[in-house]
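Sending over a structure as structure tokens; questions will come in a sec.
In this view, the complex is presented without one of its protein chains, the others remaining in place.
Letters A and B mark the chains in the order given here, with residues in each chain numbered from 1 onward.
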Amino acid sequence: MVREGMRLEIKIDPELCIGCGACSSICPTNAITIEFDDRAASVIRKPEKCIYCLSCIDSCPNDALKTVQHNHVYFTITVEEVQMAAIKCVRCGKPFATYKHAEKVRDMIINKISISIRDVFLEDYKTYHRICPECRKKIRELTPLRYLVLKHEKI
Amino acid sequence: MKRYRILHLHTGGCNGCDVEIVSAIITGLKRGYEFKLVHNPDEADIIVSTGPLTEGIANNALEIIKRIRGKPLVAVGSCCLSGCMFVGKGSYAIRGPIGRYAKIYIHVTGCPPNPESILEAFIEASRSLK
Partner (left out) sequence: MTLFTVKIVEPGKVRDLIKSIVSEKYNRLVYLFGLDYGYEHIYVNYFFALAFGEKGHIMIRCRIDKADPRVDSVSDIIPSAMWPEREWSEMMGIKFVGARDLRRLFLPSHKHDAEGRGIRIGPYHPMLLEGIMISLAVKDGVIVDADVKPGYSHRGVMKLAETRSWRQNLHLVERVCGICSVAHSICYVNVVERLFGVEAPPRAKLLRTLVAELNRIQSHILAIAVLMNLLNDFNMFKELWILREDVLKNLRIATGYRVHYNYITLGGVRSDLAIEDANTIADSLSRIRKELEALGDRILSGKVAEKLDGIGKINSEDVLKWGVVGPIARASSLKFDVRANTPYEAYGDIEWSPVIDNKGDCLARLRVRYLETLESIDMCLKIIDMLKRIGGAVRSRLSYRLKHDESFMRVEAPRGELFYYAVAENAIKPLSLVIRTPTYANLQILPELLKGHNLEDLPAILGSFDPCIACLDRILIIDLDKSEARIRNIRNLR
């Protein structure tokens, strides 16, 4: 991957991107960012800020960032944008994550816990994934998911 | 052999792009293009700029930009296009990318871009001169 050299451009695959924001937190120049507004989450990439360090490709959990051949000469530079649906917190109304991200996290956890408690986990998760992290700390009615899983597993 | 004259406007970068521009010029000699580096803005046909525009060199660089209106400007490197990693939180010494003060004709992205890309950009700019 490192051997390919400089005549390449980075593209986001809209089918595979889940909108998790791992690439935007590691990018040293903020060339790729994720923004939430009322209607959708957008992953925006600006080629004029990119230094082609390929850290975003290393950090993507779903392999959604790929390199293509390109000669780097532009008359006008266009910004690349991928949009997807965002979850709005049921308690405070702020959008904080995307549906695809929540599904991916659910699929990653469910294979690591034993079959006997999987339906309890799925039931709790349905409520869990609609509450933003700040509100989760303020609610007392929900059993902490971590406590529930720890009681039955040795993680 | 086609001959053109280039002025290189250096605005405080790290010199990575400058070194690749020299490589691009020497590669161009093998393909029948002679791009000669001159130092007088009135004699030049094409202008090349590298580097983010630092506060220290801003006054001198902006004076030269006033004298080159109408000539095609090739901006090489990510610093030149957007300031790259030197702008953002904690930055105080950058006056902003050169795109705010002059009209850029061709952008070449990369950090630094390959000499072949730079040579293609020069050839494109030279086509617009006729």
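Heads up, the rule we're going with is that a residue touches a chain if its C-beta (ideal position, glycine included) is under 8 Å from a C-beta of that chain, and two chains touch if they have at least 3 such contacts.
On a predicted model such as this, the values are computed, not experimentally measured, just so you know.
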## Note on the structure
Displayed chains that the missing one touches are A, B
### Task
Give the residue, chosen from B:I6, B:C111 or B:A125, that touches the chain omitted from the document.
B:C111
### Contacting the left-out chain in the complete assembly, out of B:G13, B:G28, B:P72 or B:G99
B:G13
### Query
Since one chain has been left out of the picture, which residues of subunit A touch it in the full complex?
1-6, 26, 28-29, 51-55
### Those residues of subunit B which, in the complete complex, touch the missing chain
10, 12-20, 22-23, 26, 39, 51-52, 54-57, 60, 64, 84-86, 88-94, 111-112, 114
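We adopt the following convention: only the chains that are shown with their structure count from here on.
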### Message
Which stretch or stretches of subunit B touch subunit A in the complex?
### Response
78, 81-82, 84-85, 88, 105-111, 113-114, 116-117, 120-121, 124
### Task
Within their complex, state which residues of subunit A touch subunit B.
5-7, 28-30, 46-52, 71-77
